[in-house]
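First the structure, in the form of structure tokens, and then the observations on it.
What you see is the complex with one protein chain gone and the rest in place.
For subunit A:
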């Protein structure tokens, strides 16, 4: 068992365990913090796959921006009390059964599908440094890149409009 495989197993165990803990914690703030650890371990996977820029962007966007947004919303609504009513028992049982079924079926499908034979290709050329990624992003994917900026602008305006207090009612 090589070192890289051990690192992969540890990271995978951490991400799966923290994802479960994020779902099962009663307190929303605790589950947000577990989710931060989960995102960090996924960034570790990206580093393991040698895509450093993506790992940094993932940490900045997910663990930084999105989780701050979540925590801010939780504190704004004052939800850090553990007073949530559970779903009825039959619904929770159905959720657990469907989780086990979908997991088993998908994993069995992937095990029984045609296995990959032989070695993985190694072209040796650079394909994931910031230089190459920037060239691909701004040459071949120029139009989607611009549309992403429009999407972000529209999302920003929509958020401001949605969270503004309505004054016309009173």
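Of note:
Here is the rule we go by: contacts are C-beta pairs under 8 Å (C-beta built on N, C-alpha and C of every residue); 3 or more make two chains touch, one makes a residue touch a chain; residues count from 1.
The rule is short, and it goes like this: contacts and distances are computed from a predicted model.
With the options "Sulfate transport system permease protein CysW", "NADH-quinone oxidoreductase subunit K", "Pyruvate dehydrogenase E1 component subunit alpha" or "ABC transporter substrate-binding protein" in hand, the undepicted chain maps to the protein name "NADH-quinone oxidoreductase subunit K" (source: UniProt). Interface with the hidden chain, as seen from subunit A, comprises residues 2, 4-5, 8, 12, 15-16, 19-20, 22-23, 28, 31-32, 35, 38-39, 42, 45-46, 48-51, 54, 57-58, 61-62, 65-66, 69-70, 73-74, 76-77, 79, 84-87, 91-92, 94-96, 98-99, 102-103, 106-107, 110-111, 115-116, 119-125, 127-128, 132-133, 136-137, 141, 144, 148, 151-152, 154-156, 158-159, 162-163, 165.
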